[in-house]
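Have a look at the structure below, then the notes.
Missing here is one protein chain; the remaining ones are kept as they sit in the complex.
In this document, chain identifiers A and B correspond to the written order of the chains, with residue numbering beginning at 1 in each.
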Amino acid sequence: MNCPRLRDWLEERYDLDGIKGIARGKFVPEHRHDIWYYTGGITLFLFLLQFLTGMLMAFYYVPHVDFAYKSIIEIVTKLRMGWFFKSLHHWGAQMAILFLFVHLFGTLLMKSYRKPRELVWVTGFILLGISIFFGLSGYLLLWDERAFAAVRVATGGAGAFPVVGGFIKAFLRGSIDVTGETLLRFYAFHVAILPLVTLALIGLHLLFVQFHGMSVPPSLEKEKLREVPFFPNVFYKDLMIWLVVLGVVVTLAVLFPPEIGVKADPLAPPPENIKPEWYFLFLLQTLKLFPGSILGMNGETIAILTVSGAILFFFLIPFLDRKSGRGERSPLFTWIGIFYLIYFLVMTAVGFLS
Amino acid sequence: MKLKFSLVTRRTFLNTLFFGWLAAFFSGTVYALMRFAFPTLGKEPDFVVLNWKDFVDIPPNSVKPFPWGGTVGLYYKKDDGSMIALKGVCTHMECNVAYKPAERRFYCACHQGWFDADGRNISGPPPKPLESFAITKEGEKLIIARKGVKVELPKA
Partner (left out) sequence: MLTRHIQNHLKRLLNRTRLAAVAALLFWTTPLGAAAAEKIAVFPEVPYDGYIVYESLIVFWAAIIGLIVIIRMKLREIERTQALGADRQDKDAPLLE
């Protein structure tokens, strides 16, 4: 932009050329898999969209057990375009988590986690957990029977952890059962605690990415690749893709606004054939695979421990995949990654169809 | 007539196009956001309808508050039995005023403003008297209206 006086004013106080130098120094390698580089940015964009629409929802939502459901009906029926912003927040959440998984499996299969980028994976993994909790806590705020049942199952499942289970369950629920206390603290998580933690972690995650530069898949590492400057070339491409994503989310929000479910009733039985949000389906299906008791031990505890073990293994992949760390080919971990991906897809599909 | 040289550089052309379009795009978005965030910029009602029974029997030298849109109105029965309706909001900084029966005056605690029994500002910072309303009785209903407003009741 051409504002010489503004530039001079700033230049007298800050090292603009230094900042520009850093920005100009950022290059992105070009190769046949470089389209995957955009997945992280799309996820970031969608989360920023969620922050914005979430702030709008917070203007009118009341996190009290007697008023929550009503406030949502007010938003949808009485406010101008309330139905649209709620729908946008809903679809933004679905897309954000979808692209989060795309980004996750992309970096897994292309081994972007390998040395020196282990901490990028670690921060990203924590962000994954936080995002799932974002989804769960946000969903409870609807206070409809489906959300209520889902949170009951999720917190009850957390309670199956040995030793700390009861403590976690009590902390999440705020009470013996899912009540207004749960609603209030899930609101606190969703609106205050998680956003701040997310911002901090995204800051770290991005900082590490800037420091290390973009990872190149192991098969292409030895090649001399053309490098494109991030500013403005790749940035423009990012913008174009983000605009398309925005268009898709808005279109979904307009054409498929979510229905308002039946208000939650703690005394009523859960509705028939109830299912959690799609990103929980694979967990639920896995739990269903375990019998009630194995060798005399509680089946649910075994299930929880097994699932946790699998997730822990997933988390530790950068540290276990020594070969990739040395720059060697690591087909074992490629297959492990593919296994995780297929398991996730199949279990989600089974959960959906059953 | 064809020009030999372009009047603007490519850069200026593209940047103007880009930022202009972006401005239009964002103003549309911001407009939608504003309409959402500013639902009904509170308008005060022209009149309110109350139950005559609730107000006719209050003791003399006392005040009964009634809702006036989002703020409060005061229905005031004086010593001699005559009744007026005032807006219970101080004309200084919009704090609610209280009635002091002993002094027969209205007091605003925020900056120690005083109004007399007819709502006139007599002491302290308030610049104007309390707004007064017209009282009419229509059957069982008590109608308190802004002065000069023609009250048209909806056909229930």
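Everything that follows uses one rule, which is that a residue touches a chain if its C-beta (ideal position, glycine included) is under 8 Å from a C-beta of that chain, and two chains touch if they have at least 3 such contacts.
It should be emphasised that the depicted structure is a prediction, and the values quoted were computed from it without experimental measurement.
When you scan A:Leu6, A:Leu239 or A:Ala310 for touch with the missing chain, the hit is A:Leu239. Touch with the chain omitted from the figure is made, among A:Thr77, A:Thr179, A:Gln210 or A:Ser293, by A:Thr77. Although one chain is not drawn, its touching partners on chain A can still be listed: residues 17, 73, 76-77, 83-84, 87, 229, 232-233, 236-237, 239-240, 243-244, 246-247, 250-251, 254, 257-260, 262. Think of the hidden chain as still there; on chain B it touches residues 10-11, 14-15, 17-18, 21-22, 24-25, 28.
In this section, only the chains that are shown with their structure count from here on.
Per the touch definition, chain A reaches chain B in the complex via residues 1, 56, 59, 78-82, 84-85. Residue ranges of chain B in contact with chain A, taken from their complex: 15, 32-33, 35-37, 39.
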